[in-house]
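Every protein chain but one is kept in place in this view of the complex.
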Amino acid sequence: MRKLLEIALGILTAIGGFVDIGDLVASTETGARFGLGLAWVLVVGVLGIMIYAEMAGRVASTSGRAVFDLVRERLGAGVGLLNLAASFFITLLTLAAEIGGVALSLQLATSVNYLLFVPIVGFLVWLVCWRVRFEVMDNAVGLLGLALIVVAVAVWRAHPDWGAMWHSATHPAVPATESHLAYWYFAIALLGSAMTPYEVLFFSSGAVEQRWTRSDLLVNRLNVYIGFPLGGLLALALMVVAALVLEPRGIDPSHLSQAALPTSLVLGKLGLALALVGFFACTSGAALETALSCGYSLAQYFGWPWGKLLKPAQAPRFQLVVLASITLGAGLVLTTLDPIQLTEYAIVLSAAALPLTYLPLLIVANDPAYLGDKVNSRLSNAIASVYLVVLVVASVATIPLMILSKAGGS
Amino acid sequence: MARRLDAALELLDRQLVDADGRLAGKVDDLELTDPGDRLDRPRVTAILTGPAALAGRLHTRFGRWLRQVSPRLLAPGHDQPSRVPLDQVETVATDIRLQVAADQLDTGPGQARVHRLVGRIPGRAMRLSELLGAEVVDEHDHTVGKVHDIRLEQTEPEPQDTGPGLRVEGLLVGRRALGGRFGFGRGGVRGPWLLKLVFGSLGHDGRYLPWDRIRSIHAHQIHITGTADDLPSPQPSDG
Partner (left out) sequence: MSGAPLHPRARQGRLAVGLGLVVLVAAAGCTGLVRSDPVYVSKAATTAAAAASAVETAQLAVQEAAAGKLSGPSLAQTLAEAASDAGAIQATFDAIQPPDRRAEVLRGQLDRLLTPAASVLADLRISARWGDTAALPRLAAPLPKLAEELQRFQEAHQ
């Protein structure tokens, strides 16, 4: 019974913790501009993150080592450093975007300027990373993030034409008002938002921190195979609701307030309140995860002691890196750069760096020295390899598309 | 009972774990002591760790910057790398377990001075990173390739010190090495078929250079006796 509760908690936090500011922005914007024409990308992205997250969890459970830890071992100091630099920079950018997202959610709820919230948010993120126990933190934000289910409810209550929706999702087309370049640019951005690099980093480090072992492999698989798709459904719901309400009106969302309009239209004030709680929870959860991930990546490369479970005195450099990252991230938001713009850059650059994150993981997951008999099966290798090819193609195409489509500008 | 190890593949960049199970850095470099005696091959005498050691591995502008900055930024007072004598190593496996606790390990300026005063093993000390990537030139001045790895032999420890005895057997030389470094072929990674195809074709076309064939090592160049053609193919390591 206790085990069952544990599993249920794990799945629920996986669902609630799936969406972050990147998914929020990408799903809403693509829904408003392309209807359901990019829904297939979301499916591809969720499947991809499922496969690689399971791999990361398996690596952590069987070898007791986190992914980034093993990246340097496998790739060497030089290539590992390149990986670290790219990973750290992008995670830092994402952290800034998440802090911005939390501040924007608070602004939407209170009408107080978001910049005033940024230092408070930064301080609280740091405090939680410093003081609060890992499980408490993970579970609290994960469960709170379940409030986003209200968006799925809004889809259902809007009584859309399911047949037409299914048709437009399965027959993707570029709307007349959009260019093909913009379509593919947003496809890559959406992929980057679903397969965020820090996800794997955090997931595997968390597994090591909680001392997962082989006996936890099943729990890991359940969390990933049930939790992630359901979380992905929430991202899809955001896209659908934008397609139903924003697209017909020609509204191109560039503010969080526009992302909340569809839910309040269908479900009124209660729906809005829950959506705001959901936005707040998923962005704060992601802010915590990205802050810790900055620390994990640097500490694991240099071999320093790391982890939230260690007392701060035992892992001083790790905590210092976390603090410095939060400060830099908050600082970036305080330059009054638009947080939504910042998010778009973060997800697009994430997409460009995806192969760097997933290639080492794939190699490590095939190494019997670390995984023994739990190395990848031929099937998972086959699927993962296909994904890697797709990611390399997407990565190479990112910058040219960004330039040619003027960053997707309409 | 000798066991063959490839230093870059199996020792470098591994995690150091102290006696209490705490993380204590990575193996950033290895200190080799060359007795200079033709009959006695160099031994690994210490593990080097810390930014100063890592900087030596990175032959780039970042490495040079790191070397300048690290004493001030990351390891105050340490302009020498932290040195873990090999007799403090308990086991060598996927991670390196030490016999001491991390706080007893660290070398500050004090330790370095002690090291200079007390019992230095006779011979010339050099770093593994000085050998890696060095150009190998035969007696006709033809370039054989670059050093990818150093083959070590793990023997019973000498009577005068504890800890594993690691002796240099020879060097692995070739033109390309990416695949091997990633573990394909040498490392036992059976890998996805696609990656094996891509990296396998980049795998090293290596030759094995026994230590006694080396005539001189100078400024990242190694001159050997004989020619490239009489170098054998390498045997796989014992992982």
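Order of writing sets the labels: A and B. Residues in every chain begin at 1.
Basically, a residue touches a chain if its C-beta (ideal position, glycine included) is under 8 Å from a C-beta of that chain, and two chains touch if they have at least 3 such contacts.
Being a predicted model, the structure only gives us computed values, none of them experimental.
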Chains on display which the left-out chain touches in the complete complex: A
Candidate in contact with the missing chain, chosen from A:S168, A:Q210 or A:S254: A:S254
Of A:L276, A:A291, A:A315 or A:L361, the one touching the omitted chain in the full complex: A:L276
Contacting the left-out chain in the complete assembly, out of A:S27, A:S193, A:N223 or A:S264: A:S264
Of A:Q107, A:S293 or A:S380, the residue in touch with the unshown chain: A:Q107
Touching residues on subunit A - with respect to the absent chain: 107-111, 177, 245, 249-252, 254-255, 257-258, 260-261, 264-265, 267-269, 272, 276, 409-410
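Here is the rule we go by: only the chains that are shown with their structure count from here on.
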Euclidean distance of C-alpha centroids - subunit A vs subunit B, Å: 39
Subunit A - residues contacting subunit B, complex: 63, 65, 69, 72-78, 80-81, 302-306, 314, 359, 362-363, 366-370, 375-376, 381-382, 384-385, 388-389
Touching residues on subunit B, where the partner in the complex is subunit A: 8, 12-16, 22-26, 28, 49, 51, 54, 57-58, 60, 62, 94-95, 181-183, 187-195, 239
